[in-house]
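A single protein chain has been omitted; all remaining protein chains appear in their positions.
Presenting chain A:
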Amino acid sequence: MTELPTSTDRKLGLVIDLDTCVGCHACVVSCKGWNTENYGAPLSDQDAYGAAPQGTFLNRVHTYEVQPPEGAAQTVHFPKSCLHCDDAPCVTVCPTGASYKRSEDGIVLVNENDCIGCGLCAWACPYGARELDQAAGVMKKCTLCVDRIYNENLPEEDRVPACVRTCPAGARHFGDFADPESNVSQLSRERGGMDLMPELGTNPVNKYLPPRPKQTEEIDILAPFLTPVAEEPKGFLKWLDKALGGD
């Protein structure tokens, strides 16, 4: 049993805009690349060129279809990684203290030296955000690129998680939720940022912006149609004469 900090100075996390995410997987692979080369053991791939390739990813995009009662079915792309919960069950369940939540910024990390690969944390996480690396035998999860966001070897503008830096549509935002004036706090307020499965009491830090309502025919019926000026070419040319001032 590992303890969570009672509070953290900052609450770093992501806002993910489901209205803008096109499901391109750029974040998935950028994350894979950075975290294979950086923090901890590389993210390995088993049977990489075989029948059942299965590798470790810290971020995956799922695609769902939603069929509203009226109108066309909708497609939603849903990127998912660790939500860095305030009440992270993955931390409290850890028997060795390897899983911990940082007191300074709230990032949930795994100390790979202490991880015994028991998998309890992955079982406790209701979001399926942790993956046991089969080659290293340690638990892997989103680090919020803790080795990028403070990294003085990177230009300041690059001190954001790899997934945020790479997102082509600009659907991912990084910032401090403890600061009500931060970009992520504002976005979340303005666009109705949502918790994922709030009923579980995990208090996730990351927020999702819901897709904006799509147009439906019901609204459209009220929209004005165009008023005809002519129904056939002769009438049209008469209108043209008038429109051009009849000179």
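As a convention for this text, a residue touches a chain if its C-beta (ideal position, glycine included) is under 8 Å from a C-beta of that chain, and two chains touch if they have at least 3 such contacts; residues count from 1.
As a working rule, contacts and distances are computed from a predicted model.
Name of the non-displayed chain as stated in its UniProt record, restricted to "ABC transporter permease", "Germination protein YpeB", "ATP synthase subunit b" or "Molybdopterin oxidoreductase family protein": "Molybdopterin oxidoreductase family protein". Only one of the listed residues, A:93, A:118, A:136 or A:178, touches the absent chain: A:136. Interface note for the absent chain: among A:70, A:181 or A:232, the touching residue is A:232. Counting over the whole complex, chain A has residues 3, 5, 17, 19-26, 28-30, 32-34, 36-39, 41-55, 57, 63, 65, 67, 72-77, 97, 100, 102-103, 109, 111, 113, 135-136, 146-147, 149-154, 157, 162, 165-171, 211-212, 214-215, 217, 220-221, 223-233, 236-237, 239-241, 243-244, 247 touching the chain that is not drawn.
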